[in-house]
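Shown next, in C-alpha cells, is the structure this report addresses.
Shown here: the complex without one of its protein chains, the others still in place.
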Amino acid sequence: MTFWNDPIRFAADWLRDLLTGWGLAAQMTDILLALLGALLLITFSLVLAIFLVWVERKVVARFQDRLGPNRLGPFGLVQPFADIIKLIIKEDITPAGADKFLYNLAPVLALASVLLLWAILPLASVIYGVDLNVALLYLVAAGALGTLAIIMGGWASNNKYALLGAFRMVATMISYEIPMVVSLLIPAILAGTMSVRGITEAQGNVWFFFLSPLAAVIFLISAVAELGRAPFDLNEAESEIIAGFHIEYSGMKFGLFYAGELLHAFTFGGFAALLFFGGYGGFFGLQNLPAFAWLNNPFVQAPVFMLKALIGYWVIMWIKYTMPRVRIDHMLAFNWKFLTPLALILLMTTAVLDRVLDGSNWYVPGLFLSNLLIAWATVEILRAHGRRQRKAEAARVGTGCAQAGAPTAQQ
Amino acid sequence: MQHEWLYIGLFLVVGIIIPIAPLIIARLVAPRKPNPIKQSTYECGLETVGESRVQFKAQYYIFALVFLVFDVETVFLFPWALALKQMPLFVALEGILFITILVVGLVYAWRKGMLEWA
Partner (left out) sequence: MTGAQILFLVCAGLILGSAVMVVTARNLMHAAFWLIAALFGVAVVYAILQAGFMAMIQVVIYIGAIAIMFIFADMLTRRDVRESRAQIGRNWPVAVLLGLLILAGLTALILAQPGVGRVAPALPSGLDPVAALGKALVSPDAYVLPFEVASVLLLSALVGAVYLAFLKKQ
C-alpha cells in the first residue's frame, strides 16, 4: 500500500502512528480520526457548494442566452465569494411572530440533511466515509430529515406563503419518495446488496443503466421532485407564493437553504452516477485488463466520478431551465397514476427476469428489451388515453377541432 | 459499538455544527436594527388578514395516508430485494404477490376518486 493507490488509509495510518506515539489511547485515536475524516468530507462538500453557485449561475445564463457572472476574476469565478460576503453582512430579519428556535434550526437541518448524504458517497473505491450495508435506506432517511427541515421552516416563519410552500413541498416529497424507493430497489436487486460501493463494484462490466434504463429515468424524475426544482418547484413558485417556505429567511440563513439545494442537486447527480452509470469505476470491463489497470487508481476514479456527477447535475439543471411549473393536481396525478404504477410494474418484471435469466447470455439484452417493451407499452397507453380525451372533448365542444377546456383554478 | 454508526453520529454532529458557524459570523458582522414594520410578516406589502397558520385542505392528509401505506410496503421489499440474488424463482413470485395485493389497493383508491385533488 502506497500513497498513490490508497491515499486516505495511508494518511490515516500515518496519523494513527503519530497520535498513538504521543501516548493517546487507541480508541480515542479512532474517534479523532473519524472526526477528522468527517470534517474533511464536509469541508470538501461545502467548498464544492461554493463552486456550484458559480456553475449554476453560469449554466442558467447560458440556457437563457446571457453571459452570467464574468466580471470578478477569470470567468467570474470569484463571484460566489462576493455572494457569500454579501449574505453574511446582510441584516438577518426574524419576523415578529416566528417561532425563534425552530426558525433558526430549519436552515441548519436543511443543509445538514444534505451533508449527511456525503457520509455514504464513495468518491473512489478507497475514498469514502462509511460503507453502510443499508445505504439506500439511509439515502431515504436523510431525505426524510430534509422534509422535516422544510416543514419546520415553513411553519416557524408564521407566514401564509411559507406554510403553503412547505405543505406543497412536503406533499411532493412524500409522493415522489415511493417511485424513488422503488427505483432504488432495482439496483439493489441487480447487485444483491444495498451498499453503494457494492452496487458500484457490481457495475464493472455493464452499467445498470443498460439493464434498467427506465429505473434510471424514474430515479431522475423523482430526484428532481425530491429536490423541489422545476418542473416541481411548487414549493417556491416565485410568481404565486413568492419564495415558498423560505420567504421570511434573509441573509446567511437563506444562504444555507440555497447552498443545501445546490449541493443536494449535485449529490443526487452523484447518486445517479453511482447507482446507474458505474460511478467511479465501471469502464465496461476495461479496468480488469492489465494495460488499463491505471483506471483503478483513486486519483483517476475520483475525477471520473466528479465528472459523472457534474453531468447528472447538468441534466437536472437542463430540466429546471427548460420545463414550466406543473400544477399541484397534475403533480400528484403524475406520481400516483403514472410513475408509481410504472415503477412497481418495472420492479416486478426486473425481479422475475433477474431470476429467470440468471447466468444466461440473455441476461443483459433481456432486461434491456423488457424495459424498452414497458416503455413502449406505456407510451401507447398514454397515447390512446390522450386520443380518447381529445375525442370526448371534441364531442363536448361540438366542433371538429378539439379545444382545451378552461383550466380550473386550484390551490 | 460498531464503528460505522459512530462515524455517522460524528458526521451528524459535525454536519450540524459547521452550518451554524456562518450564522454566528453573520450575527457578529451583520447590522441589527429591528423595527416593527421590518419584522412584520412579508406578504408583498399587504397587511396579513387573520391568522398566518391557516387551516389546510384535507387532501394533504389523505395523500399522506396513502403514502404511509406504500412507505411501509417498500420497507418490507428491501430485505426481499437483497435476498433475491441467492433465491429461486418462486421467491420473486412471492414478492410479486405482495406488490400485487397493494396495487389492488392503489387501483381501489384510484377508482374511488381518492387520488383526485379536489
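For reference, chains read A and B in written order, and residue numbers begin at 1 within each chain.
Note that a contact is a pair of C-beta atoms (placed from the backbone, for glycine too) under 8 Å apart; a residue touches a chain by one contact, two chains touch by 3 or more.
Computed from a predicted model, the values in this text were never measured in an experiment.
Enquirer: Could you tell which one of A:Tyr138, A:Tyr161 or A:Phe266 touches the chain left off the display?
Expert: The one listed residue touching the chain not shown is A:Tyr138.
Enquirer: Determine and list the subunit B residues touching the chain excluded from the picture.
Expert: For subunit B, the residues touching the absent chain are 1-2, 4-5, 8-9, 51, 53, 55-56, 58, 60-62, 64-69, 71-73, 75-76, 78-84, 86-87, 91, 94-95, 97-99, 101-102, 104-106, 108-109, 112, 114.
Enquirer: Please identify, in ascending order, the residues of subunit A that touch the omitted chain?
Expert: 27, 99, 102, 132-134, 137-138, 140-141, 143-145, 147-148, 151-152, 155, 163, 167, 170, 174, 177, 192-194
In this text, only the chains that are shown with their structure count from here on.
Enquirer: Whole-Å distance, subunit A centre to subunit B centre, using C-alpha means?
Expert: 14
Enquirer: Could you list, by residue number, the parts of subunit A that touch subunit B in their complex?
Expert: Within the complex, subunit A contacts subunit B at residues 30-31, 34-35, 37-39, 41-43, 46, 87-97, 104, 107-109, 111-112, 115-116, 118-119, 129-132, 136-138, 155, 158-161, 163, 167, 170-171, 174-175, 177-178, 181-182, 185, 188-189, 192-194, 242, 247-248, 251-253, 255-256, 328-329, 332-333, 336-337, 340-341, 344, 347-348, 351-352, 354-356, 410-411.
Enquirer: Tell me, which parts of subunit B touch subunit A in their complex?
Expert: Result: residues 3-4, 6-8, 10-12, 14-16, 18-20, 22-23, 25-27, 29-34, 36, 38-44, 48, 52-54, 56-57, 60, 63-64, 66-67, 70-71, 74-75, 77-78, 81-82, 84-89, 91-93, 95-96, 99-100, 103, 106, 110, 115-118 of subunit B touch subunit A.
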